[in-house]
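Read through the structure below, which is laid out as structure tokens, and then see the notes.
Taken from a larger complex, these chains appear in their original positions, while the remainder are omitted.
Going by the order they are written in, the chains are A and B; count residues from 1 in each one.
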Amino acid sequence: MKISARNVLKGTVKEISVGAINTEVTIEIAPGIEIVSIITKSSAERLDLTEGKEAYVAIKSSDVLVGVD
Amino acid sequence: MKISARNVLKGTVKEISVGAINTEVTIEIAPGIEIVSIITKSSAERLDLTEGKEAYVAIKSSDVLVGVD
């Protein structure tokens, strides 16, 4: 499925931390550049996520804040 | 200000496209890796964004979807 999220970036699952309802997934999208996602525990199981697996992060452009010093 | 968003990544503004109410900002966070943000036109003006300027993208972990092939 191709989706409307403007930011779809390929990477590798570095770390998975499971909670009561949510699961925290860390994905490396470039050397030293990691993005952390929180998804539901059942979604993580449905996607069969494991450390080292290839995965995408998908982020809507309206969910990206911009900051400056 | 330090913020709670888990994903705060430093980059450079590559492109700015202004609309009626919103403005689309493309930020390069690593060689060849760009993230697109849509913010309000007035926010873009308030942050004085220009192409080539250093900027951060900030993304809450709960706003990051994960995908697999």
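FYI, a residue touches a chain if its C-beta (ideal position, glycine included) is under 8 Å from a C-beta of that chain, and two chains touch if they have at least 3 such contacts.
The structure presented is a predicted model; accordingly, all values stated were derived computationally and were not measured.
Here 2 identical chains are displayed in place, and the whole complex they belong to in this file is assembled from 6 copies in total.
Keep in mind that, in the parts below, only the chains that are shown with their structure count from here on.
Per-chain CA centroids place chain A at a distance of 17 Å from chain B.
Every residue of chain A that touches chain B in the complex is listed here, in rising order: 3, 5-9, 24-25, 27, 29-31, 33, 35-39, 43-44, 47-49, 53-69.
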